[in-house]
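With one protein chain withheld, the remaining protein chains of the complex are depicted in position.
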């Protein structure tokens, strides 16, 4: 029973056909765009799309910016057709007239993106293209319209239904592992040996989401440590020899200590919120003895909040800020101010909001997933970055499968933050 | 290295969650629709979608018709929002205003279909749903708008890029094989033994396209016979013992003698036009000695044309019709009128048009793929159906990879029909 | 990452080379045997082995018998060499001299079998060859020596370490499923629909052992029914609609109701004794709610024992025999003699021995595996065969993982039969 990907067939077709077009490779991008939007031939459309993507990939930043500006300006819709369609709809808002209006008002950019995507491995190129586009958004707000078209089409192409959860371990292909090294964003992986210490020991696990449209490219991955108690510092996980301890025990706890998004070009195309939940389910099957699933997470916005001059609504919070700002970020001072730091961090996570949701971005991710705040660990990350961001403090978020959906809904609707009862005494009230 | 489909994770989630909703399963379809469009919870949306699809599947035909009517009437868009968006666009046709108008004029049906599709295995149910819908279109033309929304979303979901070509043989799973038996539309497969005679012998091959959204469901498949000459009758392929002959020879010819679409609910979502081309490529790799790739195809519209009273533009064609209509569809008369039948069939295929394309649907398929007419075979299918449709005549279309793209373009643009020079003397001119 | 079996490479080699030998295919078996034992060329040896196996496969029974007789007579060892080796060993029983004697006294048949096995797919042919040989053993006792050589080599080739347990279900390949239909020995599978009712419903499972040397050929398989209580009749498992009941419940019980050996040519090459244990482990992982693992087994030797005239040591057993022999095997009489039948069957299974082990062959298999007798079910199999063999009685053997090893050792050493305490009152003592 042999399987053959249609993509591979098309790739062959494209590379064979391109030889015939050798002279025409000099065509301008504009020429190729016109050609692509006008093609009839099935193969020639695919070949033209490939030529366009290849030409794009070697453009200078300025050329790329111009390319996007061109898309923004010249790939909208036919104004007269829209007017006619609207007129008919306005007179008779039937579903047929609505559909017609809807079709007429679709920007031609969408058809362009669809045609580009018809060529093999286009998904890689288009995700790269959007990575570029996101950088230009600040410079030219109009390009937001182009990004909306990318978002609309990516949302449809990268359907969650095709996601595959894959275990990453020492038997994983080198092609994937080198990307794990490259994409790890929380606690840098230094080399192949460091990687091995995170994925090979029996008390270390790693999982990634993959999508068939992006072969060999992880979308997001999570690193997990298994242990017999909730770890209160990152050194107990990543320190030398730590992975050699607690091997082959009856594990009770799984800690998610690193979650890294791999594809900046897929920003806002949501994949991550189910990753931890599926990993929890897999680990429960494999290790029935594991009952506690927590993260060990940084508090990246803590320092920034403390530095802000904004006056808080609760006087108690202002007081905490003032007091903590006197504490220097040194090991000594930290040691003698543990309770203060803990209290401030706890209130920061639970009480500080941006709109109705927490101010801290990592808190927003986990609480939005349905987790709750479980424990605060002062001195958990004594690296320079850790000290700077949060006086070395880290937090465990708890994933309790039976509460997740309820927590998520309460959070989504009311912005409610669930936390461990033990933390209640630390909360500042007026 | 373990792979876990996200779909399977969701399936578990849904079946676990549904137990909590047991009481609420009595909810009406209307209630579920409202609930689905308003859900916030990630899991509850998925559960509601599953409930809706399950309730739909047990509806009576009348209830289904009402369901579609409801979608047509009540899932359009907000008229006021459209008016405002149009006004802004009309004043300033910027890309931002266009995008806004485009978003506002999207029928809510599309969001509904997207939400339904979020639940595991929704693709099967939605394809079934559209199969029903297609039957109602004749009765209520308004439903065409609903179908347009299905088409738009299916086109995006069933991206060609995910297609997989799979060899079908005796080592294929029974779950897939029973569908091959069921879906064969050209030459019925009687039972498992008949199936085996078509896929197991070394000079018989079968290939199907699959898509990950429809697991175990072939989309379209093609049956192939390998031989040392172009077969001129279906009996030489399907007759008793035919598969035992010509085994293990240096094959020169591959004949596609049956192509069956399996999913009526995917009508107009194009997959088939690349199937034969990919199969040709695969067979060339495996058997370098094969140089000729042809079909052995029915001429399904021949009889109907002969029965039509319409006067042809060319007097010679009318003459052929009149003459052939005198010939009874019996073996004897056929034998003594071979040349007449051949000439009439040849002219029917090459000269008779509907718009600029051939009248015969099978001719449209193969010629549109870039094939050419190679040979006409009188007496090639002496079954009742074969005699009735086309005086037992079949046609070989030729797939010559080096001409395919050019033929396809000439056909697509001009409706040009390519054919073997040997057939030129048969063509009627004025 | 592509995998290529070395076997497939050799197959290509052999079929290509054979064309050169076309004239020489007329060689006699004797000639081929001489050639095979004398070959130097790597490929020519493999080709000659294939020729020999092919010639063997088309021999008449008489020719086959002669072939084995020839192996028995002419493929022993060199008597003089043995004498010399023995002399040296007898003078100095060093390990070197022992090894030399061991080498000299190896029958040349073993080298012959090894050389035959060097050709691709030889395992299939050699297993078939031994199937023939086993039939001749009764006729010619000397052939037992040939069989000993087969056993010695099969034991080594079919190492347990390569066994693979495979789930058999509706997604299994048709090539394997047709063998399941063919090999089912306990409760005949009538057709593909009957097969489907045994492997497709969620409360039916099937597992088989495979070995890479015998591709697509199951060695042994077991059929399992999941339920919420221990089934007391085969009709509750195989009767119409039975598989539709008890679907999707919280199963508590797995019943092994059919175990079939597939390869007569592998007689005495033990695979089966671990099959049930591994299946128990797999099912426990998948369904933690299942706590009871039993068989529903026939009592094939019961009728034969009752018919035997041998006087038992225990007078009570003779009495039971006499009484039961008066009962006709009809539904009525059976109904009014349930207690008598149960008591007799129970004593037959527990007390009747052949040597130190039970008389009943199925009892020997399960008790030897470490199972215990759990329950006797009168009227459990009312088919003609069931009535005839055992007055329709079947027995549940219990597989309790925590007792299995201890039971097995007590059985292996002492022949001790473990049984449920509930059965103790039925045991006849003097």
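Chains: A, B and C, in written order; residue numbering restarts at 1 for each.
Following the convention adopted for this analysis, contacts are C-beta pairs under 8 Å (C-beta built on N, C-alpha and C of every residue); 3 or more make two chains touch, one makes a residue touch a chain.
Here the structure is a predicted model, which is why all the values come from computation and not from measurement.
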item	value
Option touching the unshown chain, where C:129, C:180 or C:213 are the choices	C:213
Touching residue (missing chain; options C:166, C:261 or C:292)	C:166
Residue among C:90, C:188 or C:216 touching the omitted chain	C:90
Absent-chain contact - pick from A:78, A:92 or A:216	A:216
Missing-partner contacts on chain C, residue numbers	1-7, 9, 12-13, 17, 40-44, 72-73, 76-77, 79, 82-83, 86, 89-90, 93-96, 98-99, 101-102, 105-107, 117-118, 120, 122-123, 142, 144-146, 148-149, 153, 156-157, 159-167, 169, 171-172, 209, 212-213, 273-274, 277-278, 281-282, 405, 408-409, 412-413
Missing-partner contacts on chain A, residue numbers	170-175, 177, 192, 196, 216
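One rule holds for everything that comes next: only the chains that are shown with their structure count from here on.
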item	value
Chain A on chain C, rotation in degrees - Cα superposition, rounded to nearest 5	180
Interface residue identity across copies chain A, chain B - same or different by half	same
Separation of mean Cα positions, chain C and chain B [Å, integer]	49
Centroid spacing, where centroids are CA-atom means, of chain A and chain C in whole angstrom	55
Whole-Å gap between the CA centroids of chain A and chain B	38
Chain B, residues touching no fewer than two other chains	171-172
